[in-house]
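Below is a slice of the complex: some chains, not all, each in place.
Letters A and B mark the chains in the order given here, with residues in each chain numbered from 1 onward.
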Amino acid sequence: MRKIFAFGVLTSALFFTGPAFAAVSEETTYILNTFSFLVNGVLVMFMAAGFAMLESGLVRAKNTAAICLKNIALYSVAGLAYYVVGYNLMYVDVGNIMGKFALFYNPSGAELALINAEEATDGLVSAVVDSGYSTMSDWFFQMVFVATAASIVSGTLAERIKVWPFIIFVTVLSAVIYPIQASWVWGGGWLDAAGFSDFAGSTLVHSVGGWAALTGALILGARRGKYGSGGSIHPMPGANLPLATLGTFILWFGWFGFNGGSQLALGSALDASAMALVFVNTNLAAAAGVVTAMALTQAIYGKMDLSMCLNGALAGLVSITAGPDLQNPLLSIIVGGVGATLAVLVVPLLDKVKIDDVVGAIPVHLVAGIWGTLAVGIFGSGSFTTQLMGIVAVGVFVSVVSSVVWLALKYTIGIRVSEEEEEMGLDTFELGLEAYPEFGRAM
Amino acid sequence: MRKIFAFGVLTSALFFTGPAFAAVSEETTYILNTFSFLVNGVLVMFMAAGFAMLESGLVRAKNTAAICLKNIALYSVAGLAYYVVGYNLMYVDVGNIMGKFALFYNPSGAELALINAEEATDGLVSAVVDSGYSTMSDWFFQMVFVATAASIVSGTLAERIKVWPFIIFVTVLSAVIYPIQASWVWGGGWLDAAGFSDFAGSTLVHSVGGWAALTGALILGARRGKYGSGGSIHPMPGANLPLATLGTFILWFGWFGFNGGSQLALGSALDASAMALVFVNTNLAAAAGVVTAMALTQAIYGKMDLSMCLNGALAGLVSITAGPDLQNPLLSIIVGGVGATLAVLVVPLLDKVKIDDVVGAIPVHLVAGIWGTLAVGIFGSGSFTTQLMGIVAVGVFVSVVSSVVWLALKYTIGIRVSEEEEEMGLDTFELGLEAYPEFGRAM
């Protein structure tokens, strides 16, 4: 469970007087746990840049500035919504929503008292250290996870969704949808009690973004001209593949914080070792995803598709996110490779059913997220049935609520730009500028 | 004060034998403080890449390679100048400038003695640990701050300033101008004694870069054709907005090191909590800046301007930099939102008085820097009058000395490229290459 420490942390402190070695002091444990949240959290924060570059690279030039704006806006709005509502809903008031629910996250009084004190007395420090980590560092770490879920949505719906309705959806997602389902597991709710296991969020983060994207794509419809008569598919290649590559590398880089930081502690030898194991598995799963996608696209299409290989890395990462604590790294390679295989195979299937996912976020985050969660029931410590139950519960909840929000937006302020705007590009109409005003190609 | 530890660090070590919890050992405190400088410092270092990308994205294609060169050159020169002169001037010899002033920063003898020793004796370790942190890690952390101040200047003056005079200015700024005013506060000088408070440098770093940029812009003049007759303004849009977006995300990422590392310690529960608080406030202020800029540009111009929204994030970050230790995060949202409002409103005012600031560094770093410093007097622990006094003192000093340097350069080697060079672009003339030799648009 995400908010409770492994017992190792506390237990090891008891051995302070043990004969064989000198253990970590409680205050040191507090500092290390806190610093882990901050350092790993800042890596996760940078994933917002990764999504922005991935999506900037995979949309057409005329919609690039709009996708940049959506990405920095969604990261901002997600943090604000999580501050005003989400965090309290997820941790403080879950199960008590009808009781006294407080808006606005409040930093821990004990920590502020220590910071404000003239003197750091024993009692003040002790009151803080007892919590194991700074609650403010936890807020920061949890906040960047919400933002990740929100980031997933923008790519799928790019090139045709209006900015403001999208921002409103992200607000609801971050304030309400994400926190409620996350509380079921990481807030110590019923799914956690049932034994559902999701280390860093294949289901709770990635599939949530995936379901929200999928319902959005269905309600919003495909880009004009994407699907022709007779099942023809019109390719709309991304304008800047090095940026998409950069985005993937940034996401990979940040994922070490995403999975590694989800150990939630660093203040004992156990936690440090466990975090190292997570780093190893995370890297191998992603690497296996790339190689699998290269081999598969070569075999199927006769050419290696760069954007598929980038998505292979991401599918590998999403797949290992539910269980990056596997003790045999070879299993991580299998988990990542299978995840990338699924992503590569699902991309054409989505096109067949005319679900227009501009960057491939549904295969990568939803499909590989489901696979990774099930893999915990196959290779890890979880039960397959419980894992499946969790996937379905989260899927139903997020899909239903997201659909309601998308439909409400559609039939009020509208969610789709006009045909003319879509033709000319969102940048000109919604932002009044161009992303690359000097570049172009004589047609 | 920037060089002195919070008493919490030292005090907490005294409780090592206290009953309620085991505190941090002194050597552990030393290591954690040092590692905080290194990790946070390397985040700040990366802000140099952020400025480079922001400015690359906001200039026109023909001046892109030149701005890239200026950015990597200024980061390099700032570090070298700070090594040769700046650091010693800022910390070692302040107030004793007429006495024995030493060139070249020297690593601590006690630390080198420990590193060189055959055996790490008690005495050697003790001599090092007593200083609280590695002085070399402090040098690194302070150095990246100088580089940040220097980075601010290049964007304003882009597209028309020659490379070498710009480099000379940066050398003087880093060796002399920045260290002298920073010593007034962070070196324990008269402004610190007066109670002036600037946690991470809204005034000491950002407004310094802003004043240097403003005086430079006035003395250098606007780009040719920017301001037409009758008050007309000719827009010169940036060539690559996804790079500008990336630059903003990198700056945001690095800012956690900038503000968080300015706690200057990590070796106690107090410091870890305080750093976490800084992370929370920093993120909320930036997020508020983005949302404010979106709403304002939508309201004023009817469209959301991406570059304004990016500058909104940066204005939020600059604003919170003087006081990211606010204890109610809601205040950070206000501080960041007001900072972004000021930035959005000042951009057209600058154009009205024909001050040509290519990337908006003056609204973002100078105006929001002043606001953030005053906000400490309003919401934080500072006195409004003292804050104002510090802003004015730094402003007068930096403006006067910068003007002298700019004018000296103007009337000797010259600071502005020829009309032909400006027309053709700096890349061709000063660098002999193009940033994007294969991209272009049929005109």
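Going forward, a residue touches a chain if its C-beta (ideal position, glycine included) is under 8 Å from a C-beta of that chain, and two chains touch if they have at least 3 such contacts.
Remember, it's a predicted structure, so these values are computed and weren't measured experimentally.
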Fill in: Complete complex - number of sequence copies, 2 represented
3
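Operating definition for what follows: only the chains that are shown with their structure count from here on.
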Discussion item. From the mean C-alpha coordinate of subunit A to that of subunit B, what's the distance rounded to whole Å?
Written reply: 31
Response to the item:
The answer for subunit B against subunit A in the complex is residues 7-8, 11-12, 15-16, 18-25, 28, 32, 36, 39, 43, 60-61, 237-242, 245-246, 248-250, 252-253, 256-257, 260, 266-277, 279-280, 283-284, 286-291, 294, 298, 301-307, 309-310, 313, 325, 327, 329-330, 333, 436, 439-442
Worksheet item: Within the complex, which stretch of subunit A touches subunit B?
Response: 13, 16, 25-28, 30-31, 34-35, 37-39, 41-42, 45-46, 48-49, 52-53, 56-57, 64-65, 68-69, 71-73, 75-77, 79-80, 83, 104-105, 107-108, 111-112, 114-116, 119-120, 122-123, 125-126, 128-130, 134, 136-137, 139-140, 143, 163-164, 167, 240, 243, 246, 429-442
